[in-house]
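The complex appears here minus one protein chain, its other protein chains still in place.
The letters A, B and C name the chains in turn, as written, and every chain counts its residues from 1.
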Amino acid sequence: MRILYFAQARLAVGLSEEAFHTTESLSAEKLWHLLIHRHPALLPLQSACRLSKNSHFLQLGETFHPDDEVALLPPVSGG
Amino acid sequence: MRILYFAQARLAVGLSEEAFHTTESLSAEKLWHLLIHRHPALLPLQSACRLSKNSHFLQLGETFHPDDEVALLPPVSGG
Amino acid sequence: MKVFVRLSPDPITPLPDIADSTSGAVVTFSGVVRNVEQNQPITSLFYEAYHPMAETLIRDILRQLSLPYPCSSVEVLHRLGHIPIGETSLWIRVLAPHRAEAFSLLTHFLDRLKQDVPIWKTKPSP
Partner (left out) sequence: MKVFVRLSPDPITPLPDIADSTSGAVVTFSGVVRNVEQNQPITSLFYEAYHPMAETLIRDILRQLSLPYPCSSVEVLHRLGHIPIGETSLWIRVLAPHRAEAFSLLTHFLDRLKQDVPIWKTKPSP
């Protein structure tokens, strides 16, 4: 799985992307748990961030698969 | 008094302005009466036209004086 | 609020950019003569204005609207005379700190312009 970090998530982690190896599918809750374990600075961002899967907002109940591209999307502020 | 005709009023009368001699003050009703007498083609425009006095919309109860500039203002359509 | 108003028979060319790092939003409106008017094909429109009154009213309306919608600058160019289709009859630019005031002032101004300001368009006589 490839994880992309943007804006405050990028600043918290210090990376804009990284590989995340998993052989099984993961729920959003499980993925957050694992990412926060690796990067504790993500904890305060969890409630505000949305997740995307392969360039689409994650739908309720959808899970992540080992080959997915996942992005942590803090509240947007374009324009 | 100087009378200015715009848009449909100008087309009805065939003039964009004319002098109108009066020695007394006139109410809006009296002025309309005299103008329609002179230019019967103005009659169908009376209900839709506003009047101005010296570049301001005529206020309720205001009268026209012999030196005023009066304009017949059909419904506007700028822009 | 800076206000600039020009009614003129000259073709409209947009005014130069304004350098203003306090204004986060610039909204521009151009009104263009369409190829139809009241469902009839046309080739041009004729615009006339009661010139001093129109300019005075435009300034009055903008002054009133600047109270609820404070903007930093409004420029209004209205072309008069015969205007061929595809050419600009009206150009307005509003600068404001934030977009909400700019859009509100501009749309309210257009409503008032088309309701009260003594400017008329007529089809040229054939």
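Here, contacts are C-beta pairs under 8 Å (C-beta built on N, C-alpha and C of every residue); 3 or more make two chains touch, one makes a residue touch a chain.
Bear in mind the structure is a predicted one, so any value in this text is a computation, not a measurement.
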*If the full complex is used, which shown chains touch the chain that is missing here?*
A, C
*Touch residues of chain C, complete complex, unshown partner*: 19-36, 85-86, 97, 99, 103, 106-107, 110
*asked:* Considering the whole complex, not just the chains shown, which residues of chain A touch the missing one?
replied: 4, 6-8, 10-11, 52, 55-56, 71, 73-74, 76-79
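Assume only the chains that are shown with their structure count from here on.
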*Separation of chain A from chain B, taking each centre as the mean of its C-alpha atoms, in whole Å*: 72
*Cα-centroid distance, chain A relative to chain C, in whole angstrom*: 48
*Can you check how far apart chain B and chain C are, centre to centre, with Cα atoms defining each centre and the answer in Å?*
26
*Where does chain B touch two or more other chains at once, residue-wise?*
none
